[in-house]
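All protein chains of the complex are present and in place, except for one that has been dropped.
Per-chain residue numbering starts at 1, and chain names A and B are given in the order in which the chains are listed.
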Amino acid sequence: MRVFRDTIGIRTEENQQFLDVTKQVQDVVSRSSIRNGTLLINSLHTTIALFVNEFQSALLDDLGGVLQKLVPRRDGYFHDDPRYSDCDRSNAHAHLRATLLGRPIALAVADAVVLLGQYQSVILAELDGPRDRKLQVQIVGE
Amino acid sequence: MRVFRDTIGIRTEENQQFLDVTKQVQDVVSRSSIRNGTLLINSLHTTIALFVNEFQSALLDDLGGVLQKLVPRRDGYFHDDPRYSDCDRSNAHAHLRATLLGRPIALAVADAVVLLGQYQSVILAELDGPRDRKLQVQIVGE
Partner (left out) sequence: MRVFRDTIGIRTEENQQFLDVTKQVQDVVSRSSIRNGTLLINSLHTTIALFVNEFQSALLDDLGGVLQKLVPRRDGYFHDDPRYSDCDRSNAHAHLRATLLGRPIALAVADAVVLLGQYQSVILAELDGPRDRKLQVQIVGE
């Protein structure tokens, strides 16, 4: 059993932005030389989200609309009110969207490849950018 | 350390449908002969969702209501508009519901059994059926 760990650094460019990070994740798997095992990806941040779906521009615009409807950008949040919070970024919406949308990702590595369906991508949602972000990747296997 | 991998094939019968796949997942674990380790389940599709909760008909009807409220079936989605998308299935709602609801599942295998609580089931939500679907299952352990 071997353990390989690496960090993916990403500079986001917009306040809210979706990026396909599948290739960067696969690159870590390739560098690990582990052929079969368990892949974990965790963002080290609380205002980005990782999820798996199709990376298509129109669909991601729709997702942006759903997020704005379910968790509006401004909605009288306590986290954005200096009486209740010392956070000065007014980013409650970003935390809340990340909480609904994001999750630590666990995927299989099979014959040195991340096991995904034909239309599946690992997608990073920047929800409070632009920022420098880091994803922690770990592979355990042989 | 051993790695066992198998695919569960499922024919869904309705456009939106919830299926309890716990037994099929347990069957893969039993076939693997791995007694303790990490179980990963990933749908290879972008319009179904996997989640863990109670498989009860009334509750799943309620979940259908919540999904329709949060992500209506028709809502002027870009993904369903031929000017913005070449997808001809008008299934934006299915992708978006899968994004909110679904996740790659990681569970423990303990003494050859999938570790779940008394009322927990692994549930597949078909969101754009009927279709032939595949779940990829991997167990790493001993």
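Quick note on the criterion: a residue touches a chain if its C-beta (ideal position, glycine included) is under 8 Å from a C-beta of that chain, and two chains touch if they have at least 3 such contacts.
It should be emphasised that the depicted structure is a prediction, and the values quoted were computed from it without experimental measurement.
Although one chain is not drawn, the whole complex shows that of B:10, B:25, B:48 or B:101 it is B:101 that touches it. The chain not shown here touches chain A at positions 1, 3, 5, 38, 40, 42-46, 70-71, 75, 77-79, 81, 84-85, 87, 92, 95-96, 98-100, 103-106, 134, 136, 138, 140. Listed by residue number, the positions of chain B touching the unshown chain are 1, 36-38, 51-54, 56-59, 61-63, 65-66, 70, 100-101, 103, 105-108, 110, 115-120, 140-142.
By definition in this document, only the chains that are shown with their structure count from here on.
Chain A maps onto chain B through a rotation of 120 degrees [Cα fit, steps of 5, range 0 to 180]. With centres defined as mean CA coordinates, chain B is found 20 Å away from chain A.
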